[in-house]
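All protein chains but one are shown in place.
Our next item is chain A:
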């Protein structure tokens, strides 16, 4: 099949129109024996119970839905319409309506067909449902609307399938139904209103004619043939008791499914727990899970394909392979495809056992027995998060055989990689499924990339190229705090304390790195150690200026080192923040207390209080530390209010008092006038 033919499959939208007329309320002659209890011989066995044709039909429809929705939780939509005096939509294309429980609930409300009243004038008919079905086909599904708005090169084709379950007298009445359906389809196609409706480009109509098992039908089967440019017809005539298996067969074709029979499942007998017998369980899944097997050696393929008993499709028999340990799974590399599965006989005990086994977290390996008797593992059944999947396992050789080792390539001989640190980096950046479905357009991927950028802004690859990452006892928690998006005032304080601790250590002339006895030659002089440490720390802090608070830490480093901000890096960064705030005027109110508040209040205020003494204090002196302490106390006790504008501009007089010149602009004006 060419790739273009796979576009716009009819199975995107399927509509069942089910006959709910009194005729369908008749017993189908499909009966179930109810003889369970031991009874004295000679007594009459309990009467068997009969299903109505409606029960047979609707059971089959629900089963069709069950399998489709199990295998394709999204994108394969089914609607059911019942028709008697009037059509009734049991569900819509909405996702919330696309599940079996919803359907069962609405079927309960619908109830059985009304009783047959001879010579009634009331017009019960399947035909009422045709208009509804045609209208349903024109209604766009969410996916169709989305695609339509995307403006792709290819125009969206609205293709659908309608399956009618009814009872017709003869072939002529089938023709009649078809032409009525065709005309309804043409009618609704004329009156579609975009964007929520779309004309039907093609419809595959399947009529399943059913009748009580006791009679024979004149209607004969017809294979797919064209009725009109937009309508293909297919007819199946089947007694009511067999609708179930018929519909299942159609399902395999409609969704291109494959059947696998897991053979030889050992299971304890219900009555006799000590012995075990082997059972087979059949499952359905997308047919592509079999591609590998079928493409392989023809004779091997023949050995596993078998006709399914009592049906006209084929199943592939794969042998259950008792798992020895739970971890003898093939590794991630050999799983090539992945498809959801569902058991065919959901109620049977063998199915239930296999399902429970899988849902409990065990996995099952499936072996393909080759023609010569050899075995090869071809599939794995495994459940994830309450859903069961079939994996295709590639059994072939790998072309990556005998690869060069990474240690032989560039960078391979380096031994001092910070592997453990990168390990914590990875753990710090683990991906977790979002608890809530995030809002539309919110893209976690870009957020994640952004965060990784921040976390890796300064990240030396090897231990020999860094000193600060080797001094965790001094540097933490600063190293982990600074890479955060936002840091609190308390965290700023913690970072500052790290810096002060380093200053103290330096003033006490402590070793930063203990000289190792193994390699005494490698010891760097203490002074050099501090020098390179301060330099690297500065680089690190400069790489992580994301907020004002980040800047404060760098500011603190500058102050402690008695170093001016030569490149005006802080000023520039703050300007940038300011600018970005101005660029987003609507955000200002939400993010800052008042747009008028001066951003650098504290720093500018403090500048005049502390560093003035730097001139005659050695940065390593005790006095200097005292200043720092005072500065810190001052900061702690400082009430969180905006500094007076006057104090901000103040100049320190020789006597230590702060002074601000008032009406400075007037003075300037007069100055400039004087100049002129």
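As a working rule, a contact is a pair of C-beta atoms (placed from the backbone, for glycine too) under 8 Å apart; a residue touches a chain by one contact, two chains touch by 3 or more; residues count from 1.
The rule is short, and it goes like this: contacts and distances are computed from a predicted model.
Colleague: Could you check which of "Small ribosomal subunit protein uS13m", "Integrator complex subunit 14", "Eukaryotic translation initiation factor 3 subunit H" or "Terpenoid cyclases/protein prenyltransferase alpha-alpha toroid" matches the UniProt name for the chain that's left out?
Modeller: Matching the unshown chain against "Small ribosomal subunit protein uS13m", "Integrator complex subunit 14", "Eukaryotic translation initiation factor 3 subunit H" or "Terpenoid cyclases/protein prenyltransferase alpha-alpha toroid" yields "Integrator complex subunit 14".
Colleague: Return the single residue from A:121, A:385 or A:473 that touches the missing chain.
Modeller: Answering carefully, the residue with contact to the hidden chain is A:385.
Colleague: Just name the one of A:104, A:305 or A:575 that touches the chain not displayed here.
Modeller: A:104
Colleague: Among A:335, A:369, A:501 or A:569, choose the residue that contacts the chain missing from this document, as touch is defined above.
Modeller: If we include the chain that is not displayed, A:335 is the one touching it.
Colleague: Kindly state which of the options A:92, A:125 or A:348 is in contact with the chain not pictured.
Modeller: In the complete complex, the chain left out is touched by residue A:348.
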